[in-house]
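Complex shown without one protein chain; remaining protein chains in place.
A, B and C label the chains in the order they appear, each numbered from 1.
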């Protein structure tokens, strides 16, 4: 049994980690830190996992509570994880962080996209970027992983093989993506109230969404990224466009994806465009791509669950690698459909 | 490894069985019968489980294909299972049927509610009514189980302990329930098109829904049942009313439910009213109840996933009992939330 | 041109009043009071009506701003309207209040249901209960109308003719109703965030919802009322049950509704059960009813838009009567479907 602590246990990713760990053969959530709900039962905070955590309590953060902990997951608001990472690293506990605090390698990128200097830039070299399909070996040997963000996971998995194959002009990429509302977190906002979102579709964060930096780092490209909010709870679809570097067979990009992911249990490449519900509640990614002769562009699409492969699932997949467990333990590649 | 066949593999319950079996330690779906989609790949019929069933094909029914099968699940349109049950029973293969064909013990009830004589009334005695929490021992010893319907599962689990405790007048019960749209099955109908249902709430089947008969049989009561359609895919909430037989503590019905289900891993009794999303994608049931002194009525509420505890989850729970496996193998009591 | 002020202009009902008044031949919204958004443009607060109110600004309440106002609409949080009603009445301006502050005739009912004495009980006799189909003549002559609540409008219109006809036992009534989320108002709450509600159905306010008092007052009955929240923005469906006082033709309750509302342009009685989307965005009510011989109960169903006939539409219908205008001016009996 591996004793696990969750920092940010009262948010949606915290709840999803609890759900997934309840079905994991080794991981056990033993310390649940969530300052805003400290003292409340798990049943009060996350009624969907109440039957599996009948006596568990959310508690305030304290370093002492890390004693005996074998693994730390963090799913905190931006900037919070920087404050605690040093402590966890010093104790040598394997650490998987879902925040953006340690995803960018270059401190200058933080200043550019987050408009302030990185407060713990010296810790950045400890972190590996967490997409197992692309960084499996470095994750396996890492003590700390910065799990990729939801939008970047979707876009990078779709585009990386195409950029690497030289099919797409790296300065030409547009990522037009859409997310379910859980991607905006559990904090109350008018923009995520039911009445605002239901029956509505809109873009947000035009030209300035911070996830652009991650995509550019991992792809070595310049990207115009437009996120949209979909009236659904879970799921991300990334529709990615790039100028083709040459004329090619319409199926060449599809074949490049098939080749790249042939042995990946969580990645499924199909000729038809994927729907987000096919991967809801799972750690799966479904991808397609094609070349448009008429306009000279490559089109690639990617569907993930933002709380699954885009968050809690990916965190567990990374942890499984770090801990030498079966990489897929506790994870499913089947979506909850319909 | 237990080799399992699914009759009706191309419907929603078939798809959910495939999803659940992919995570089950022993059950393996080896024969998938679905006449309307015979010859198609599982990926084409159920893209959400495609990553786990890359080479599987849906096939036409043939008795010969039952050779080597250890367990049969049926999720067929009403009336179809009657035609095949004899064959399966003759071969001695454990059989879990989700249709209504064998749920009522009295052939006269079929004539009353289904408006025609039962075509295989002689087989009725082979079947046990499939709600493990209420009929665990008979299911364990049975060769054939008629898994309970979705609405009846919700209503019966909420009301049975209250009727048995003599708290509720059995002739006074009203079950006002609401279901997600997947309860209506995969066949195309105007009433279940997105444009009809989205943003709308309505009752249907007024006074005449056939599930009334199951509830009356299991509760020994007279019931007025009104089903409603909710603009959501999964979930059933049953709001049940009955005249109290006596004045009592407002929490007495709640306590009766707590007592009845104290040892049940899939049943969770709470003071607050449950929401269907707390149990979505799971085999859980969440319940509450109270007594209203002002009007002299008992109120009990129950939330399940109609495809989970109301269908595929319950089928697997029954099969686990019949086969001597861990009753909860492959099942979760945590909902997919948010 | 009739100059109208709205108290509570920044809420959902305020926004709906603005939308309806933009199409009304006489009413013009000239003063928009909304303290929390004072100083903001209508476009910022209600972007859906921005094209029709390009220069309008929400302002802070001031009595002086009532100069020259011909009509006041109030859609304020509970308890706020009590504080301002005296001022408006003293000025002799026709006043339509949507709050609950003046709906109950008996101050004791406020103490019972709202748990505090009424702070302006002396003003209660000035107010007429605002359902035009039932109180048309008194509304026509009134200076102040307390427009009925959303749930009560639905339930009362369905039940009143049946109670009056002596078909239903007045002590036996159950109102099981469900509302879209806009009924909970614009204030941010976890219970009305998209992620909580989407894909979920639940009851709330068990046994204690304050709208019970209005229903009991108008029907002269004892009522057990259970509200539910539906994952949709607009709409209320009330499913009402009562013990029949006698055996009757199954269609007798339907005929009673048809007779009662034969001349009402906004009430439509149908044999089939109504859906809330049929009345969305409109001032219409759709009703059905029947008698169940098997259980001796009468069933009546009612669908309205909680923001239309349940709020802004009804307010305008009342104002049209008070001001001697065409009762249906600016109102539609056609829902926005699909």
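Annotations for the structure displayed:
Following the convention adopted for this analysis, a contact is a pair of C-beta atoms (placed from the backbone, for glycine too) under 8 Å apart; a residue touches a chain by one contact, two chains touch by 3 or more.
As the structure is a prediction and not an experimental result, all values here were calculated from the model.
Across the entire complex, the residue among B:30, B:153, B:182 or B:302 in touch with the chain not shown is B:182.
When the omitted chain is restored, the residue from A:30, A:239 or A:332 that touches it is A:239. The chain that is not drawn here is touched, among residues A:70, A:176 or A:264, by A:176.
Taking the whole complex into account, chain B touches the unshown chain at residues 12, 181-182, 186, 188-190, 192-199, 231-233. Contact residues of chain C toward the unshown chain are 12, 15, 18-19, 22-23, 43, 46-52, 182, 198-199, 233-234, 265-268, 270, 272, 274-275, 277-282, 284, 286, 332-338. On the side of chain A, the interface with the absent chain consists of residues 174, 176, 178, 180, 195-196, 198-204, 206-207, 222-224, 226, 228, 230-235, 237, 239, 241, 273-278, 280, 290, 292, 294-295, 297, 299, 301, 303, 338, using the contact rule stated above.
One rule holds in what follows: only the chains that are shown with their structure count from here on.
To overlay chain B on chain C by their CA atoms, one rotates by 180 degrees, a value rounded to a multiple of 5. The two sequence copies chain A and chain B touch through a face in which the numbers common to both exceed half of the numbers used overall.
Chain centres here are Cα means. That of chain A falls 45 Å from that of chain C.
Rounded to a whole number, the gap between the C-alpha centres of chain B and chain C is 38 angstrom.
Computed from the mean C-alpha positions, the centre of chain A lies at a distance of 35 Å from the centre of chain B. Looking at chain A, one finds that residues 12, 182, 198-199, 233 touch two or more other chains.
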